[in-house]
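All protein chains but one are shown at their positions in the complex.
Moving on, here comes chain A:
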């Protein structure tokens, strides 16, 4: 901003002495009007946009801009961090529920998951959790399948070659015939 100065005659001695000028002139800023800064026409709407994220807060944080700015920033940071923990806690809840349901079927959670994996049943924990809540008989069948796969080695070594009832397996012939 260029400053336009103009030397004006008819000076007041007091002004000169105050400003420290020894000369007989006084400067007037002709660009005074330029110093009135217009910071932007839409401050109101920007403030309202921020406050709308703070309306459910407690205290003055939901009304006063400077307090709300800090609170809203924290809230957004917590929300960002929580997206990862939400996935983590949902998986944890699924595992707890599947463990409870498998204990109802006389199996433990690690045994169930490992044996379903061995049977190449690719149901993830979310699907297993939904099944165990809303489709208990399907879950019971899955638990029976896992139990059969778990005891397959024992039955081959010690059993009489018969399959547990109600479990389909890829072994179509009796186990003794394979060894024989």
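Keep in mind that, in the parts below, a residue touches a chain if its C-beta (ideal position, glycine included) is under 8 Å from a C-beta of that chain, and two chains touch if they have at least 3 such contacts; residues count from 1.
We take it that contacts and distances are computed from a predicted model.
Q: Which one, "Gamma-secretase subunit APH1-like", "ALA-interacting subunit", "Centromere protein X" or "Large ribosomal subunit protein uL13m", is the UniProt name for the chain you do not see?
A: Choosing among "Gamma-secretase subunit APH1-like", "ALA-interacting subunit", "Centromere protein X" or "Large ribosomal subunit protein uL13m", the correct UniProt name is "Large ribosomal subunit protein uL13m".
Q: Any idea which of A:97, A:125, A:150 or A:163 touches the chain not displayed?
A: Reading the full complex, the residue touching the unseen chain is A:97.
Q: Touching residues of chain A against the unshown chain: what are they?
A: Output for chain A: 93, 96-101, 103-104, 129, 132-133, 136.
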